[in-house]
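Take this structure first; my questions come after.
With one protein chain removed, the remaining protein chains of the complex are shown where they sit.
Per-chain residue numbering starts at 1, and chain names A, B and C are given in the order in which the chains are listed.
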Amino acid sequence: MCRWAAYLGEPIFLEDIVSRPAHSLIRQSQGATRCVTPVNADGFGIAWYGERAEPGLYRDVMPAWSDPNLRSLVGQVRSRLFLAHVRASTGTATSRNNCHPFTAGRWSFMHNGQFGGYDSFRRHADVLIRDDLYQHRKGATDSEALFLVALGEGLDQDPQRAMECAVGRMEALARQKGVAPHVRAACALSDGERLYVLRYSSDDHAPSLYYRWSDSRQGWAVVSEPLETDEGDWQEVAAGSFCVFGATDVRIGAFNPQNLTLAA
Amino acid sequence: MCRWAAYLGEPIFLEDIVSRPAHSLIRQSQGATRCVTPVNADGFGIAWYGERAEPGLYRDVMPAWSDPNLRSLVGQVRSRLFLAHVRASTGTATSRNNCHPFTAGRWSFMHNGQFGGYDSFRRHADVLIRDDLYQHRKGATDSEALFLVALGEGLDQDPQRAMECAVGRMEALARQKGVAPHVRAACALSDGERLYVLRYSSDDHAPSLYYRWSDSRQGWAVVSEPLETDEGDWQEVAAGSFCVFGATDVRIGAFNPQNLTLAA
Amino acid sequence: MCRWAAYLGEPIFLEDIVSRPAHSLIRQSQGATRCVTPVNADGFGIAWYGERAEPGLYRDVMPAWSDPNLRSLVGQVRSRLFLAHVRASTGTATSRNNCHPFTAGRWSFMHNGQFGGYDSFRRHADVLIRDDLYQHRKGATDSEALFLVALGEGLDQDPQRAMECAVGRMEALARQKGVAPHVRAACALSDGERLYVLRYSSDDHAPSLYYRWSDSRQGWAVVSEPLETDEGDWQEVAAGSFCVFGATDVRIGAFNPQNLTLAA
Partner (left out) sequence: MCRWAAYLGEPIFLEDIVSRPAHSLIRQSQGATRCVTPVNADGFGIAWYGERAEPGLYRDVMPAWSDPNLRSLVGQVRSRLFLAHVRASTGTATSRNNCHPFTAGRWSFMHNGQFGGYDSFRRHADVLIRDDLYQHRKGATDSEALFLVALGEGLDQDPQRAMECAVGRMEALARQKGVAPHVRAACALSDGERLYVLRYSSDDHAPSLYYRWSDSRQGWAVVSEPLETDEGDWQEVAAGSFCVFGATDVRIGAFNPQNLTLAA
């Protein structure tokens, strides 16, 4: 499992989410409290939107707490929309290309969770990626595959439907060739305008996920774990939800992956 | 392109090939003389056979000349059979998982060369990898794909035939979807007993390749570029050859990739 | 030796200096034309000033051309004042803490050149660093020592005098304990307001250094090598000069290191 945090709103320094809060993402990398792997030290990454359509991307393989470049970057860069992730590998190698977020064009994507037995159907997952998107396949994670499959299913046109297709296809592979739990997923993705978030699992252990509107920041934070213990107004994202965060509003609906049966 | 060196014979310190000769592999990483990219600084790797059936593997992303771990390792480790590689990327990212050699079980493999337009048929190349070998697909290079395709074609049973199949299949993809030059390859591979080497290209620019028996070392060196300028007895491996080096003998034959036509 | 580039003016994307010009700093890392070491691949770094008094700092040990984080960062970050450096080690280890620029508080500093025989008087150079500044001594280079000695000599009050003192003290050590050439230096430093540049050597081989005002950018570039071959209006900084670049003006004077004789 992993921990992540995302933000959409008036521009803030990345450190206001990543490193300054009492239970910031970097603190969670050292001692997460709401998941089975308290240490998330197998690399990290941030994707942020600035003046360009495509996001910036910074990823490295050391623990987030020990990288001076990260510390400097989050203290300098101010952004209205960013994704940040600390990784605890579920098996795949620790390498930059396996660190979240992943990006392609204007899209960014990150994932906390897993597809059970992924190693046994990795090749089949890769086959689901559309030919013209395969150039973006740089690492070996289930998460990157999920993202690229979703891109091919039409993230640009209908993000929710594309994610429902992609999760459905991967879940079908996991059911056919993998092991339980077939899917556990808390995902955040963005096209540079909106922040899309989903929480879903095929069993009843969906990864923890919370969101909160900050009046002082005039922005949304969506996080694996609340950033401050004394903020009582974090809302839990219900399992089986898809959320669309806009500048000042959020729309939450049911997330229903396509129920697919694969031909043997 | 890249540069590489391999050794089979009485155990020697890796540094006797990697760093001590006047035109050692590390020197070639700074200033190769027989290829178009004189600087080969996009990572490096060594695979060596010791007491176990599986080889050791050490790879990193900095230039070979600047890594103190490498310098220390090649001064300590003595081996009867090893592969060493310095990389100049032809496009794929600089990451440990894209550095040569690649290993799977007792096999090790490295490659200098390229498949033209590989990015446009990467997914098709991945599909050629056998399902049970896909767990070894960690990076994104054409070279790793070639190795894993060859494993699936029976490296264990008949190395030459397996390589002829694998190169043939990849060449067919390159001809169908890629760009010229379709194949340029100097490969070394080993099962821990013998050292197999091939030099081939679909045009008339096969990567440079030489070999030499050393009486003082009682061993074979096979290299992209001769290690000493005053050793006049380096033999060029002819383009279109497959060589099998044993403890004291070498058998050289024609290398003929399968001529395949792919269905559209 | 190394190569570097600095900018002061209207905010531009870092890539406009670092990676986009025909002979950009990254190109110079692969093939510098005006110094004896064409390849500058022993790490790199950038320091940039944004909304805060202290600069951001990003440094890593791979060649500048192969780091995707750097590529992304220079395409996202826009700055009115920044320093960028690619390193060719003159002996010290390749490590992040030995990469330029160095920073302390609001100051940033980078250096191309060397102090002859520095290894033989490193400890004596460290002793010159003021006690309260020693916390900033993270690596082992002569360049970082020079910067910290200069800070202790009053960079805040009088940058030129502080650099003349610091270079003078280091040169005295080199003359007493080192080897020729005693000093070769092209330095850039900044307090977040002005850009200070010096070119000096104790022999007649000062590192190359040029500057140019760009009307289109409304800013100054100071570089080891001109960024475009078709821009004829690059001015050479004369050896033995100290330059103070302001928003639209430059003041150039003689740089005379203190002539010190050390007690044995």
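The working rule: contacts are C-beta pairs under 8 Å (C-beta built on N, C-alpha and C of every residue); 3 or more make two chains touch, one makes a residue touch a chain.
Remember, it's a predicted structure, so these values are computed and weren't measured experimentally.
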Which displayed chains the hidden chain touches across the whole complex: A, B, C
Given A:Val39, A:Ala53, A:Ala238 or A:Ala254, the one touching the chain that is not displayed: A:Val39
Given B:Arg27, B:Arg96 or B:Lys177, the one touching the chain that is not displayed: B:Arg96
Touching the absent chain when the full complex is considered, from C:His23, C:Arg80, C:Arg137 or C:Arg161: C:Arg137
Listed residues A:Met1, A:Ile17, A:Val61 or A:Leu148, member touching the removed chain: A:Val61
Touch list for chain A against the chain that is not drawn: 30, 39, 41-42, 61-63, 66-68, 89, 93-94
Chain not shown, touching residues in chain B: 48, 50-52, 54-60, 68-69, 72-73, 75-78, 96
Touching residues (missing chain, whole complex) on chain C: 93, 95-97, 119, 122-124, 126-127, 129, 131, 134-135, 137-140
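Heads up, the rule we're going with is that only the chains that are shown with their structure count from here on.
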Distance from chain C to chain B - Cα centre to Cα centre, in angstrom: 40
Residues of chain C engaged with two or more neighbouring chains: 68
